[in-house]
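The complex appears here minus one protein chain, its other protein chains still in place.
For clarity, chains are labelled A and B in written order, and residue numbers in each chain start from 1.
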Amino acid sequence: MKLLLISILLSTLFVEKSQAESVKDEVVTIISANSAGGMMTRYARMIAPYIAKHSGAEDVRVRVMTGGGGIRGTNYLWFSEPDGKTIAFTSVPSLILAQLSGSEAVQFDATRLIFLGRVATEPRVLTVGATSIIQNIDDARTLGRPFIFPSQGTDEDFYSMAVLADALGIETKIISGYDGNADTALAVIKGDGDGHITGWSASEAVIESGDERPILTLSQERYSPYPNIPTALELAEGESRQAIQAIVNMLDMRRGFFGPPDLDPLATEELRDAIVAALNDPDLIAESLLAGLPLLPSDGLTEQQKIGQITEASQVVVPILEAALQEIL
Amino acid sequence: MMFEAIFSGLAALATPQAMLFMLIGVSYGLMIGILPGLGGIVAIALLLPFTYGHELAATLALLLGAHIATIWGGSVTSILFKVPGAAKSLALVFDGHPMTQQGHASRALGASATAALLGGLMGAVFLAFSIPIVRPIMLALGPSEYLMMALWGLTIIATFSEGSLLKGMIATSAGIMIAYIGMDPVSGTPRFWFGSVYLLDGISFPVAMIGLFAVAEMIKLFVKGNAMIDRVAGEEKSSVLDGVKDAFKHWWLVVRSSLLGLWVGVLPGVGASVGGIAAYAQAAQTSKTPERFGKGAVEGVIAPDATLGANEGGGLMPTLAFGIPGGESMAILLVAFLSMGIVPGPQMLTTELDLVFSMVWIIVIANIVTTLIGLAISSRLARLPTLNPNVMIPLVLSVCFFGAFATRGLVEDVLVAAFFGGIGYLMDKYQYSRANFVIGMVLAEMIERNLHISLGLYGDLFIFTRPITLVMFIFIIITTALPFIRQQRAENAQDGNNKI
Partner (left out) sequence: MSRKFQENVIAIITLVVFCAYLITALSFGPNARLVPLPIATLGIFLVLIQIIRQNLSSSEKLELDLLSSLTGTTNKVAITEKKPPKENPHQLEREIRAFMFVATFVGLILLAGPVVAVFVFASGFFILTSYYAPIKAIWISALFCLALYILFVEILQLQLYHGILEPLIIG
């Protein structure tokens, strides 16, 4: 009797292996590749139960795997089984840029990851100090001296500025080594730097208080509360536009879920649907408002297409990124 | 207008929920602070999920109360076990622990708690009154001045370090070198990482400190074979009350240290860990008897604690007025503020002044509550280091390794803590100053960042083209040379006397 039971069990196991992988009644682990107390992990923890609810998974757990600006967790995901039981959540632009700039620590290929859905993003903005002679983006292009850009190092804003400078013909001097947004903001307010790039939410307070002035938005469309501020895309043409489009696409992917390459098609579909359903769940929306973690969802298929566009434009973008990196090495 | 705001700010806190939350926050903060490796940042980060849907003032009381209590919690372990609870409480090790060894643990704890209270109160008062002058000062100081501050910290500590100056300098260099493991903050170049993604993030300060001090002390205790503090020799020779009196007796030092703490808090590029060290340095430098420092001088406890106490008020200033957080924990607080609907900006200092005063009051009350709890438990805490080593070693080592693991949730950190434990033991045995090592580690990044920025912004000769920087540079040279000159003079005088 026992033997029979065991053989039935074994055969079901075997059959399951040969069939498509479903996450139903399974335990799904989300690798949060950022710090335990940080925004990313708070997002992951908030959303996980809703993914469980909408996917039929027995449980969705968050496992924090901090290191190398998301690289450690993503490396781990890259080598995990493509059965849908392990997925990851982090800042997608950081991963793409780490790879494009040729970081030795990267063991993954971001273009081969399976994107499952975006949770949130916000447009990024180039701001200048209120006392600056630069009133708008044209002033920055015709400054007659380098536009001084205080930067935190090789983050997405550093690379974004490198592409903007190249595409819009702004002679730029990037000063790297600042310690966070607060530090670059202060440098711009003081006049040590001409302008810096941040998310709108980080700059809103200083813009409202009149200490900084926005001059350019890095997004697909103009930012509705500031309709007079042009987007970088409006100002560029041809190859330059393609480069900016790639950067905008990349910034747009911000906080996203993704799985390992060759993720099982059934699991991919289930997870993509579950993430869309979770992010539209009224309970989660209410919770996100309370927690101050805004949602701006986009489905997995759309995100996957963006990756395709980024890859296509990479011949234009990569030389710019490499040149920018070379300058500060 | 201002007085109205002062009272309405206090009234907002007079609800049962606010008071309860304050108590919970403070007790929780004390506990987190005492655990090695965990500090204010962890405390606030863990509380964030509990901050929604309560009264605004109560939530603020919970968050700020917890944050303030962690500071003194960190000092406790520095004084009693030579285990800094967080990077910023490092300076408490220098004189706090020698006091414990001499049987003045209660007094040191009393002085430390009172100094933190006075510092906190002064920080709050200055916060209220310095609102108009914060902005110009923030705008006057820049990267080249921050660089000078970091260099000043290094030179001061090097000249005051215990034991051989040469070995102290070797230790400082080693500390700076260790800090450069991982991604370079300027170019993102991975340095000394040997292909390990773990090393890419660098060696974490709290973990290295747990190893260098706590694990090393446990190894030492095992080798020595008797209690950390001899029960007879460590018999309490003074009381908590003596410490309280000490803090009031050195009121001028408290005032100076609080001012220093306030400004360190205001400047975003300067962390609280630098503040504690700078406070210690200025206390030693302005003392008439600098040779007592490092051997159990109560001023060495009072100065850093007053600075750390005042630091919070200072840190809130730019966070509220500009939305520019003064430090890491302030950055997390800012997230919480935004989620509570508090929008930072100059209007905080005009239309929302009562909210600012609520926070000032929270700082005041949280400091008082922390100090009251602290003074009440000090005499009990002071007995801990006399525990038998056979009990102490396994328990402290366990808490240390748990703490090391908890800082980032990485098991590699446990290995690193153990490795630094071995290094710390050897450094102690052969008298290479561990404090110098850690100070090198703390200041290394500040030096590197600000050197690069200064060179980029102001050119190679920035020291001479920036007037404030030049003044600070001359000040550094003078303060570094002063002890040597004094000594030379004393020797010359003695030679002269001998000739006569």
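We adopt the following convention: a residue touches a chain if its C-beta (ideal position, glycine included) is under 8 Å from a C-beta of that chain, and two chains touch if they have at least 3 such contacts.
What you are looking at is a predicted structure, and each value in this text was computed from that prediction instead of being measured.
A.B. asks: Can you work out which residue in B:Val255, B:Ile393 or B:Ile463 touches the chain that's missing from view?
C.D. replies: The missing chain is touched by B:Ile393.
A.B. asks: Kindly state which of the options B:Phe7, B:Phe129, B:Phe248 or B:Tyr430 is in contact with the chain not pictured.
C.D. replies: That would be B:Tyr430, which touches the missing chain.
A.B. asks: Of A:Arg63, A:Lys173 or A:Arg241, which one is in contact with the hidden chain?
C.D. replies: Of these options, the touching residue for the absent chain is A:Arg63.
A.B. asks: Touching the left-out chain: which of B:Gln102, B:Ser173, B:Ser239 or B:Gln285?
C.D. replies: Spelled out, the listed residue whose C-beta touches the missing chain is B:Ser173.
A.B. asks: Which residues does chain B use to touch the chain missing from this display?
C.D. replies: The list for chain B reads 31-32, 35, 38, 42, 46, 162-167, 169-170, 173-174, 176-177, 180, 184, 186-187, 189, 191-192, 215, 218-219, 222-223, 225, 291, 388, 390-391, 393-395, 397-399, 401-402, 405-406, 409, 411, 414-415, 418, 421-422, 425-426, 429-432, 444, 447-448, 451-452, 484, 487-488, 491.
A.B. asks: For chain A, which residues touch the unseen chain?
C.D. replies: These residues of chain A touch the chain that is not shown: 36, 63-64, 328-329.
The rule is short, and it goes like this: only the chains that are shown with their structure count from here on.
A.B. asks: Taking each chain's centre as the mean of its CA atoms, how far is chain A from chain B in angstrom?
C.D. replies: 35
A.B. asks: Give every residue of chain A touching chain B within the complex, in rising order.
C.D. replies: 35-39, 42, 64, 66-69, 71-72, 75, 101, 103-105, 148, 150, 152-154, 173, 175-180, 182-183, 185-187, 189-190, 192-193, 201, 204-206, 208-211, 290-293, 325, 328-329
A.B. asks: Can you list the residues on chain B that touch chain A in the complex?
C.D. replies: 41-42, 45-46, 48-49, 52-53, 138-139, 142-143, 183-190, 193, 195, 197-198, 200-201, 268-269, 318, 322-326, 331-332, 335, 338-340, 343-347, 408-410, 448-450, 452-453, 456-457
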